[in-house]
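Take this structure first; my questions come after.
So, subunit A:
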Amino acid sequence: MQRLIDRAKALLESGEVARVLGWRKGENVWDVEPAFFASPEELSDFVYNGFCGANLSKYMIEASKLEGKTLVFLKPCDTYSFNQLTTEHRVDRETAYIVGVGCKGKLKIENIDAKGILDVQGAGYPDASEILTVKTLYGDKEVSYKDAMLERCHVCKGKEHMVYDELIGESVDTCDGDRFAEVAKIEAMSPEEKFAYFQSELSKCIRCNACRNVCPACSCRKCVFDSNKFDSAQKANTISFEEKMFHIIRAFHVAGRCTDCGECSRVCPQGIPLHLFNRKFIKDIDSLYGTWQAGAEVDARGPLTNFRTDDAEPSIVTKRG
Partner candidate 1 sequence: MSMNTEFRPTIVAFCCNWCSYAGADLAGSSRLAYPADVKIIRVPCSCRVNPMFILRAFEKGADGVILCGCHPGDCHYSTGNYYARRRMTLLFSMLDYLGVENGRTRVEWVSAAEGVKFSETMNSFVEKIRSLGPNVRLGDLRCKD
Partner candidate 2 sequence: MNKQAELIKEISGVNPLKCMKCGKCSASCPSYNEMDIKPHQFVSYVQNEDIEALTASKSLYKCLSCFACVERCPRGVKPGKLIDAARQVVIRQRGQEYLSPDEVPELLDEETPQQLLMSAFRKYRR
């Protein structure tokens, strides 16, 4: 972490970058927040630990509009989002100084199943330990780092940064799961089971739009659910079909552009596994149109703005059963 701060300080002092986009210490070890640092002094609040899950790429949309370069710390998976945003002209590669920062898997405080947590030890970087020591109001406990990781880290895309100006720190490929296992499990369900599953998950939705607003692919200036273009209401409606419509359309709009960064599921206050929508599309795209990873390269043409003359017919859905 000190290396990151030192490097950021040096770049700020040399004037090469005008500001630093990173994470700021919170009240507790886990409530770190994305933050801009304008001076070397402010960097004393900089932190990089296991709870820095937030994907900073989206903040670069605003940062790209500012004068001078912005130093941004991106984890390997965040770089896919950055590339995708570059492809879509939403961020400017020229105004970013990207420090690819190492990642050993990020944590979710909710996954540390304990009440009254006061401190979590062992989540630092680079010195993260395999066991986290959790101090709570009601006693101490130990939790394995792996168990507290975000879902997305279990299906990690790998430790390579897709874009960077320099790299600091080591990464670990934390992948220990099958990315499409959950999707396949649902696909194998009967229509009734599928329906019941999504019904129960989605009826929790409160339309807070956190999933949308955190999503680097949902970068619209004004979401179609906020505008009157389709007579589609953004807020909760008397008829809540809107909710499912919202999630289907949102997934559709980011299909082929979603890098599977998992931010939507991370931020959902109701714990809805929103990544299952996006991953369904990814799985379909991979199997029907060839393996595709959004953001793996800049300016690649996405599967929904492309075609092959011998593409599968939509009836394949029925035939597949």
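The criterion applied here is as follows: a contact is a pair of C-beta atoms (placed from the backbone, for glycine too) under 8 Å apart; a residue touches a chain by one contact, two chains touch by 3 or more; residues count from 1.
Picked so that all candidates are chains of the complex that A comes from, given by their letters.
Quick caveat, the model's predicted, so the values are computed rather than measured.
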From 1 or 2, the one in contact with subunit A within this complex | 1
List of subunit A residues in touch with candidate 1 within their complex | 183, 186-187, 189, 191-199, 202-203, 224, 230, 232, 238-245, 248-249, 251-252, 255, 277, 280-281, 284-285, 288-289, 303-309, 311-318
